[in-house]
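Once you've had a glance at the structure underneath, I'll fire off some questions.
Every protein chain but one is kept in place in this view of the complex.
Should a chain be cited, it is by its letter among A and B, assigned in written order, with residues numbered from 1 in that chain.
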Amino acid sequence: MSGHHISTDKILLSVAGALFVLTILTVAVHYLALPHPWSIIVAMTVAVMKASLVALFFMNLYWDARFNSMLFIASILFLALLVGLSMLDTLFRIDPTPGF
Amino acid sequence: MATAEASSGSTKKLQVRRYKPEERAEKNYLNAEKGIWSWLTTLDHKRIGLLYLAGISLFFAVGGILALLVRMELWTPGPTLGFLTADGYNQLFTLHGAIMIFLFLVPSVPAVLGNFVMPIQIGAKDVAFPRLNLMSWYLYMAGALGTIYVIIAGGIDTGWTFYTPYSSSTGGAVTAMTFGVFIIGFSSILTGVNFITTIHKMRAPGLTWGKLPLFCWGLYATSIIQILATPVLAITLLLVGMERILGIGIFDPALGGDPVLYQHFFWFYSHPAVYIMIVPGFGIVSEVVSTFSKKTVFGYWAIALSSLAIAFIGFLVWGHHMFTSGQASLASTVFSFLTFLVGIPTGIKMFNWLATMHKGSIALKTPLLYVLGFFFLFLIGGLTGIVLATIALDIHLHDTYYVVAHFHFVMVGGMVMALLAGLHYWWPKMFGKMYNETLAKIAAGLILLGFNVTFLPQFVMGAQGMPRRYYNYLEQFTYYHQVSTVGAFILGAGFLLVLGYLVHSLFRGKKAGANPWGSRAMEWQIASPAPPHNFEHTPVVIHGPYDYHRPMEDFQLGLIQSENGHSEHQGAEIASDTDEVKAEE
Partner (left out) sequence: MANHSSATHVQHHFVDSEQQFDSAKMGMWIFLVTEVLFFGGLFAAYIIYRAWYPELFTLASEELNTLWGGVNTIVLIGSSLTVAMAIKSAQLNQIRNISINLGITIALACVFMVIKYFEYTHKFHLGIFPGEFYTYEGINHPKANIFFSLYYLMTGLHGIHVLVGIGLMIWLLIKASKGAFNSEYYTPVEITGLYWHLVDIIWIFLFPLFYLID
């Protein structure tokens, strides 16, 4: 198993370029003021794409041992569990926070 | 020697020979370097394990004394101890809980026995990151010092669970305590990082996942929980600190926050934390049961994978601590159902262990005695957990002594029994000495008797409505409390006896050989006490660690050293997926 993949300048610069473009895109979309819930869906989709580019090509997960990718995905899945199961409570209460 | 076809996994040819261990190593890890500085700067996982042993023993004693004070106060329904006010009592149980959980139970097996045994069991010379290992210990001691400071600086009375808004607004040293626990959390995380990497990367040639000792599987599952859950505790405690210092208001209803949210975050860690505490104990049980039945573990993969299943399902059930908190009933229902599921993998283990013992050649030595106690007590603890998982029952039993009895059965009756089993099992390897078997059996009897006398009455009074964390109580519970207090002192006497003969054995114990129990596991194929670098050769594994049909020589193989100390690579075929190997010597 080679952990020593050497990226070319081309790959690194292309990924950086894509990240810049996506950033500009997401800011531009913000000014379009899309109706809810599309604004958050588009924003998060773009964010996930950017994060994936960084993880795959800057952090080298594309060429690295599969276990490291699994670690990263596992962390996100467990975070989703924390949020999801908590929201089974918070979204279904009669009164969100105790009145004061 | 039997042969098998090599499967599609990678095969290498290795030339091996037998490396018979010395019975006793003149130069071992204990005397390799002298002086206290060599201990405080050691990078040897075995010495670090002993450093942790000193720490957790000390804090177990402190937590135990606090428990005895609590039980003494509860001797009478009204105030009993002249110097103890109700606030003082609150501080006692808070510190008892926090110290026992964070300074004793969470680190105990992984940091002491895991550190000591695991690298040897996988044929490595040390863990992957020895310096991080030492740092883990320093972080543990720093957090422990923080706790001492807290005791001196006015104490905390919030309960070990630090529920908001009380914890975010009360006086006392809450912020210091949360900071101390934050530091200890880092210790736990670094141990997890170390163990996962070590088990993945540093196994001896031939040691496939299917031959990994079950103790290591348990530590692996525990480490996964540690790295996923502990950070959430860290951020939760940080938020409580921020709430106190900046008035952030995320958990405080007066500032617009939600106190139940705190409970979600807290229990997201603290429920998996109980599995951090017990799963290594399960690993010890597997080792002890196999060795003292001289039989291979029944259902190896069932036990290995059930540890992973417990680790996973354990993350899905935290809301069962919150049935009465105002949580939405949808959430409560889902959590209750998922909690029932988590009992299944544990049940699978129990049956497999019993099947292991069936028709085995049983040696009723002290480690096995503690394991038998474990079976009985953990069974009760686990089943009462299922009772508490039932929402309708929990409404009545929540915050009563039923809960207190339940968690003491699983934590003390389960985990501490397993720890004592492991300590007695690996004691000869750690110190090269045997303890007095008769005294050990007497102590085990005292502990098991004392434990039951202390905690069985608590189930009854809990079901009758005795609330937990109460300084005074109704007359009708007096008898139960008094029985419980008597039991606590018997239990304490048992622990003192254990301390006594173990310390005595260090100075006057009979010298132990390499393998006093006749086990096939790798740690018993080296001298006692362990040599400084565990192995001078590279061990090679061709069988699983519980194969009592094979001769001992099969478990003492290693790569042949060439002149310059490097190992040669020719000779035997090792298949990575099958259990059997063709070896040419």
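Before moving on, here are some points about what is shown:
Here is the rule we go by: a contact is a pair of C-beta atoms (placed from the backbone, for glycine too) under 8 Å apart; a residue touches a chain by one contact, two chains touch by 3 or more.
Fair warning: this is a prediction, and the values are worked out from it, not measured in the lab.
For the options B:Gly114, B:Gly143 or B:Gly257, the residue in contact with the chain missing from this view is B:Gly257. Here the missing chain is touched by one residue of B:Gly192, B:Gly283 or B:Gly319, and it is B:Gly192.
Taking the complete complex into account, B:Ala124 is the one of B:Ala98, B:Ala124 or B:Leu446 that touches the chain left out. Seen across the whole complex, the unshown chain contacts chain A at 1, 3-4, 6-7, 9, 12-13, 15-16, 19-20, 23-24, 26-27, 30, 33-34, 36, 39-40, 43-44, 46-47, 50-51, 54-55, 58-59, 64-65, 67-68, 71-72, 74-76, 78-79, 82-83, 86-87, 90-91, 96-97.
In the full complex, the hidden chain is touched by chain B at residues 124-130, 132, 189, 192-194, 196-197, 200-202, 227-232, 234-236, 239, 242-243, 246-250, 255-258, 261, 265, 533, 538, 566.
One rule holds in what follows: only the chains that are shown with their structure count from here on.
Chain A and chain B, compared by their mean Cα positions, are separated by 36 Å.
Only residues 67, 74-75, 78, 81-82, 85-86, 88-93, 96-98, 100 of chain A touch chain B when the two sit together in their complex. Of all the residues in chain B, the ones that touch chain A in their complex are 200, 228, 232, 253-254, 256-261, 264-265, 268, 315-316, 318-319, 322, 326-331, 334-335.
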